[in-house]
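With one protein chain withheld, the remaining protein chains of the complex are depicted in position.
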Amino acid sequence: MKPQFWLSAFLLVLLFMPRTVVRADQRYVITSAKDNVHQDTWTLSGENWSVSKRTLHGGKQDGVDLITIDNGVMQIDVIPTRGMNVYEVRSGDIRLGWDSPVDEIVHPALIDLESRGGLGWLEGFNEWMVRCGLEFAGHPGTDEFVTNTGDTATMELTLHGKIGNIPASEVEVVVDSNRPGRIRLRGVVYEKLFNGPKLKLVTELSVVPGESTFRIDDTIENQGGQQQEFQIIYHANFGAPLLGKDAKVHAAVKSVAPMNDHAAGEIDTYATYDEPTTGFAEQVYLVEPSADENGKTIAVLQNANGDRAASMQWTVDQLPYLTLWKNTAATQDGYVTGIEPATGYPFNRKVERQAGRVPKLDAGQSRRFTLDFTLHRNKEDVDAMIQKVKAIQADHQPIVRRTPPAN
Amino acid sequence: MKPQFWLSAFLLVLLFMPRTVVRADQRYVITSAKDNVHQDTWTLSGENWSVSKRTLHGGKQDGVDLITIDNGVMQIDVIPTRGMNVYEVRSGDIRLGWDSPVDEIVHPALIDLESRGGLGWLEGFNEWMVRCGLEFAGHPGTDEFVTNTGDTATMELTLHGKIGNIPASEVEVVVDSNRPGRIRLRGVVYEKLFNGPKLKLVTELSVVPGESTFRIDDTIENQGGQQQEFQIIYHANFGAPLLGKDAKVHAAVKSVAPMNDHAAGEIDTYATYDEPTTGFAEQVYLVEPSADENGKTIAVLQNANGDRAASMQWTVDQLPYLTLWKNTAATQDGYVTGIEPATGYPFNRKVERQAGRVPKLDAGQSRRFTLDFTLHRNKEDVDAMIQKVKAIQADHQPIVRRTPPAN
Partner (left out) sequence: MKPQFWLSAFLLVLLFMPRTVVRADQRYVITSAKDNVHQDTWTLSGENWSVSKRTLHGGKQDGVDLITIDNGVMQIDVIPTRGMNVYEVRSGDIRLGWDSPVDEIVHPALIDLESRGGLGWLEGFNEWMVRCGLEFAGHPGTDEFVTNTGDTATMELTLHGKIGNIPASEVEVVVDSNRPGRIRLRGVVYEKLFNGPKLKLVTELSVVPGESTFRIDDTIENQGGQQQEFQIIYHANFGAPLLGKDAKVHAAVKSVAPMNDHAAGEIDTYATYDEPTTGFAEQVYLVEPSADENGKTIAVLQNANGDRAASMQWTVDQLPYLTLWKNTAATQDGYVTGIEPATGYPFNRKVERQAGRVPKLDAGQSRRFTLDFTLHRNKEDVDAMIQKVKAIQADHQPIVRRTPPAN
C-alpha cells in the first residue's frame, strides 16, 4: 500500500485513541496494576455527562492522576493517586471543598507520614473528602502492635493513617445500562503488608446524570488470615462558600462532647461558625448521632443565608460516630470545618480501643459504608432537609457533656 | 526528498527502534544514570533465549522496571528499581517465589523504611530473592554510628537495610561470545551517602541457554576512604509449589540453634515444614554450614514428594552463616520459608558486632559472593543433590543447641 494510506491510518489512530464510544453496561479500565494498564489521559462521554482523566504535572503534583466526573450538574474531582480522595465538588455557585494552604495535589511519594512527630499527613491535606484509616485513623502517638517475630512491640501511629496517601491499584468506570444510567467510578486501594494488616478498600463514587446527589459506597475487606482491627473516618471538609460567619451545622444528636478542654469552653455554640479568625485553635466535638427507624441519620451544613447547603446521609450501624471539627482560622491558614462520620473518634487508636470503638474484621470478612451527599440550592430545599434532621431528633433532648471524655 | 520518503523512514525507525540485533560478546546498556539512559521497553533475543525489559504501570508499581531473562528453560524476573532483587523464577511447574500479601512490585519512592518502628521494609516484601544490607541487614533497633560532627550517636536501624529498595544506577546485558554463550544481567546499586557508608554493589545474574542453573555473582566494594562495616543476607524465599506440608530442607550443618525461645521448642523438626497454619508465628534457626574440601556447601529445598527441588551452592568463606526462616502461616498471610546464606545472622547489628559477625572492608577493598541455583525436576536429580549434601555432612554429627544464643 502507498505511504499515504499508512499516514492516514496513523493520524486516524492518533485522533481516536483517547476517546471511547459509550456502550451500555460497559466497564472501562483506566488503571490496572494487575494488567499493567495506565492511561495518561482518557475521556468517556455521554449525552449530558463525561468522565475524563488527566495526569498532573509540575512541582509536588507531578504524576498525580485526576479524574473528573461531570453529570451535567456537578463536577467531581477524584484522585486515584491519593487513595481515591475527592478533591472538590463544583456545582454552580456551590463548592464542596476548601482553600488549604497546601495548593497542589501532592504525590504520596513526596509525603513522609512520619515527619513532624507523625503529622506529615498535613503536608498533603487539601481535599474535600479524605478517608482516614485503615489500620489506624486518628491522632499520632504510641500504640501496640505485633512484630514479625510474634512479639508485642510499640509503634508510633501517624495522623489519620495511610489510606489517603496510597495510590489506587485498580480504577475503572462502569456505566449502568439500566435507567437511570448511574455512572460509577471504582477504585481499589490496598493497605497490605507482610506481618501487618491486609486490608482492601473498594471505593465507588457514583452519580446519576442530571441529579444533585452523589454516593460514596465503600467496602473494606480483611484479606488476611486472621482477625484484624480497622478504623475509618470520612473526613469531609468545607470552606467557603458554604462555610462563613453564621453558617450552621445541623445533626440529629444523641450526645455531644468536647474533645478537649479548649473545645469544652465553646460547647454551647458548637453548631454555629465564626468568621475567619487569626490564631483560632481547632475545636473538636464528638457526636453520637441518633437515627430514624431505618437507622439513617443526616448532617447538614448550611450557609449563613440558609439558601445553600450540603447534606450527607448514612446509616449509624455502619458509621456510629460523628466528629465536628471547627477550624475557623485565618483564610491563609485554612478556614475549614470537618463533618466526619466514622467508626470512632479521632483519638489515638489506643484510646479508641479502650473505649470499644475499634471494630474488627474476621478473616475474609468485609464491611460496607454508604454515604449519600446532596447539594441544596434554595431556602425551601435547605429547610426541607433541616426538617428531616429535626424529625430524626424528634423530642429526644441531646445530651450535652461539658467535659472531655476521661481517657 | 518527497514527504513520502520521510514518512517511510519515520515509520521504519519506529518499527525497529526497540529491537536490537544480537552480535557476539556485546554489551547492551538498559539503564545508565551516568550516561542518562533509560529504556522504557527493550528486547534482545537469540536463538532460544531472550532478555526483555518493560516498565510497570498502575498503583504502587508505577514506574518500576522489570527485566525478564528467558534461557529457554527458565524465566527469571529481575527488578532494577528494587536493587536488582529477583522477583520470581519460573520453569515448567516449578516456581522459585511465593505469594506475599503484597501483590504489586512496590516502587521504593512509596516505601518508608522507618515506618512501623523500622518495619516499613515489609510493605514491599514479595520477592523470591531480596538482598538485605549493606550498611545493616538484620532486625531494627538502636545501634551506634558516627555523625557528621565526628561524634558517636545512636540511630534506629531499619529491618533488613536499604539495598533492596534502592534503584540500580547502571543496568546492562552482556552476552559472552564464547561457548556456552552465557547471558549476564548486570546492575550497579549504590548505597552511598556523605558522612556514611560508600558501598557499591555490582550484581550479576547469569544463565546459559538451555540450562536449569543460574548464578548470582555479586561484588561489594568500599568506595570510601576509610574502613567500613557491611552486612549481606541473601534472603531467598520459597512458597508453593516447592513449599508444602512435609517439604524438607537439607543442609550440611555444623551447628544449628533457635533464634528465640519460640523457635527453641520446635528445633527437633526444624528441617521439615507444616501446611499453612493460621496464626503461625515465624520460627528462625541459625545454622553454621559445614563445607567440603573446597569450602563449598549446599542447601536443598525439596517438595513433599521429593520429585521437585531447588538447590543453592556457595562458599562458606564468602557466606559463613545460614538462616532458616520458617513462616508457614495461612496462605493469605504469606506461606513461605527463607533459606538465607549470609555474612551473619539477622539479629540487630549491635548483637552481630558483639558476636564478631560483622565484616569490614578497608578503603577500596571489595568482596565477592557467588551463589549457584539449580532446579531439579525428578526424584533421581533431587536424590542426587541430597546425596551431595550428605557427603558434605559425612559423619560429622550436627551440634543442636536447644536455647537461643545469649546476646
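Annotations
We call the chains A and B, going by the order they appear; numbering starts again at 1 in every chain.
FYI, contacts are C-beta pairs under 8 Å (C-beta built on N, C-alpha and C of every residue); 3 or more make two chains touch, one makes a residue touch a chain.
Given the structure is predicted, the values throughout are model-derived calculations rather than measurements.
Within the complete assembly, A:R116 is the residue of A:R116, A:R215 or A:R353 that touches the hidden chain. From the options B:A153, B:A355 or B:A391, the residue with contact to the unseen chain in the full assembly is B:A153. The residue touching the chain not shown here, chosen from A:N260, A:N305 or A:Q354, is A:N260.
Only one of the listed residues, A:D40, A:D103 or A:D362, touches the absent chain: A:D103.
Of the residues in chain A, those that touch the hidden partner chain are 4, 7-8, 11, 54, 56-62, 100-104, 107, 109-110, 112, 114-117, 119, 122-123, 125-126, 159, 260, 262, 276, 278-279, 281-282, 284, 329-334. For chain B, the list of residues touching the undisplayed chain reads 2-4, 6-7, 10, 31-38, 63, 108-109, 112-114, 145, 147-150, 153-156, 166-170, 190, 192-196, 198, 223-226, 363.
The rule is simple: only the chains that are shown with their structure count from here on.
Inter-chain centre distance (chain A to chain B, centres taken as mean C-alpha positions): 40 Å.
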